[in-house]
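Scroll down for the structure; my scribbles are underneath it.
For this view, one protein chain was removed and the others were kept in their places.
Right, chain A next:
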């Protein structure tokens, strides 16, 4: 078996983010690392974040930093990754890619203890960079420029110190003196030597300054001083005339200003009033903003509160350190303050946000200061505050994030054309159930009922130079309705259109006149109101029309074509007639090329399964230029012109092209390239869109021509980052559509479906999935689907939080204390009309849950109807219990029908040692048609049931290391059979016929069998590789797929002969089992597939995402990405893609210096998987490189692109 791996949804979480001016000049951009992906984002004029570039680097990005050479206008990006190399990138604005300027190797690859890459620090003046490891090693590179003003990098200077753990490093701003780097370090050499543990308890963190002597080209330890043992982060303080220099040390509960030869200035971080005393406050992210006259810091705590830190200084002397409450936003991994007045918050979990500054916190608020710091006998006096709603910030945009995907299932619950992906995302109060559907999201602007069932709709401008459309024309079976677009949309009768007949086409013709084609003629409405009518000869009627701005071709019944042109006076003149051999099925004229009088091509589709391209040139008018036969009669034709593009922000290089698209009656979209000179067609591609013949319409998307195809669901064909993408829209079936532009909606679509007229816009182009989010209460753990009742049952649990009732009570108390009513304070009430946010002044989504002691658990079981997004039942577990596993079970010959089993643990604690008070299995029955749960009984077990599964009318449970079979009793579950021979903890159970596939937390899969006649469970095969299993799924009788916590995906299979032997053996291999082998089962499974995904896979499922498509493996990861592995069906494809992959590996090595092959084989050698993500980088290569690779493969680049498109279309 060979698999093709493709990421469907790239990682949505963010690890770190930096901001700067990477394209040079005044523009502000953000570079974010999403694990293995490097993205460049920019807020556009409307405050929406746009992704300019997204590159998969096939490595792990661990740190990012930006720097600017003195006097330069542009920032560079330094990347610390797992490649053992430091890479400096420059963004190339013209060609829209990251240019690798320097790549310096310093160590082994992989995320290792002593190989640098974890920390990066930059000299604020851009003269040097330090890259550090978690332990021992730190390297300093001197950055400079040569005579041609190119960036140069020196060989590394060592600043190593052995037996030292590094917590944070940063550059110290000391103007143009020798660059200094600061680090929080801990020396463990003594603690290592001392077996009594005294030295370990006395270990002390130090703040150390390293000075780079530019003259001697040498790094030395300049100064070292004790800091709090809670110190975790350093922030650079401006210096060299702008400020006092030095660093801010963020420690538990304190922020301390430190500098060499300066006394410490310490201030306490204000605490939330409801925080338990045992909990400290740590700073998790920081941003510094510097203007000419002032600077300040924004520090965010682990609870989400942002504090503004200011230093009151007199030259180099800091007099006071002030920490003032600023605002509260969800906890971030990075904060970026943009010079343009935005704050970008890369959230730790959940959606990322872009905020705009309303104020910079000058208003009085809770403030802690170094001047008022009081030390008492119990320690320093804390300062308390109460979080409030946003005052200084306002959120203007969100970037959706699925991180982390906890569980995921692909199922067609809504009976749509394609299955939906139900995923449990997020953590704590920001957790959601997200329903992903392949396709683009749309936002509906208006829906209005029409008096009848319309057959077609058009929009027209009055003048070619108008920005917006003037009329919407709707055609019915026997009438035409004209609506004018203004402030409102209303019916008009003075437009000149004939309203007593259906219309076949309505368009702007010439510069400023309108044309209506109806079955018996053409009505030409001049700008001054004059109307010219052209009538069809005899009793013949017009069947089809094709037109552009200057040319019209009509097809009469019987197959006669009549060609009209607009002459110099704006008159529509008949030019030519042509008799076709039979009826015309559809026709279209190519758009008039820029600067030309007419278009040269007319495409005519006939019922004999052909498409002809006819010339419209005066010299060879109506001559057939080329003929293309298709699989089924064409229903609709559309010429799509793609303008030439030379790089730029949203495109790769490509020449101008003319595509002919045809919607065939069998539901296939057929697409060919038409030679702009000869009219010859080539490079035909087809794709099945749906059960109905696609109707094609030209619309505008982001200022470019795009194609809307209406089959059984709508599709959009458009160009995104240089690729032509054809994606479905998540909308209902439409009949007819036209582009729509008005002052409220610049780029919309108006469409008819049923008896309604709909106006909508298409959003978030370039995304594979659109999502519907349903908020949940606690971190979701697992869920099961009840396909019959179409409901989901979700278990959620959180540590260290209060239950809903306790929170309600404390909230009320808190508001009472503050004198505010539940619905905001009295004053606001009077004002009235406040938005919804005011109703919930402290939404948990924004502020997080109040923290409880860490041993407290809250948990709930939820029955959710995803169709209505309503929760029909929510059971909160009591007594510190938390749910961890769930399954539905039908006990044989018991009266209850389907029951729900939930495995819980009471009083679970992970630290200092995993312990718990008790484990239970709850059995619930469904009531009220599955909407409500009722507890039947609960059974105490001696471990935590982490896996449950139905098996032959009983319940299999993995309780710690014991696999046990339960039957339903009257008051409790009855233990019927067990096997205690599993190595650690059972985390997954799958069953198929009489086989049981058990996944162990750190020992991969065990294949078991249940013998009914002996009432015994025994293991007949296991894996030889110790895998730390995070996800598992059953593939076939002998095969299991699993994922481990190091980011590997693998398949194991029992060899066929062994499998046969076991099935044939009357004892089921029992005798052999008793013998065992290598301290395990007698048989060993073989690894058949191995692939390093580079991200922890949390859920796996065998599924098909397209109707009629082959089944593949779909997975979701912690970083919020969704991927698929599709088995190849032909050996030729395997050969082709493995060669393409090989060439790409050689010709296009990954950006951050990690070898592709080494990355995909990070833990185990990659086996029989082809990396589609690498293959899909082929179109981004320069044209000559593409040609070179294509030559080696004996193909053309177009064929390779076609192949890539084909395989992608097989998956989604």
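Quick note on the criterion: a residue touches a chain if its C-beta (ideal position, glycine included) is under 8 Å from a C-beta of that chain, and two chains touch if they have at least 3 such contacts; residues count from 1.
Keep in mind that, in the parts below, contacts and distances are computed from a predicted model.
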Protein name as given in UniProt for the chain not displayed, "Ribosomal RNA-processing protein 43", "Sodium channel modifier 1", "Mitochondrial import receptor subunit TOM40-1-like isoform X1" or "Alkyl transferase": "Sodium channel modifier 1"
Touching the absent chain when the full complex is considered, from A:576, A:617 or A:967: A:967
Candidate in contact with the missing chain, chosen from A:113, A:150, A:927 or A:976: A:976
For chain A, the residues touching the chain missing from this view: 967, 969-972, 974-978, 1012-1015, 1057
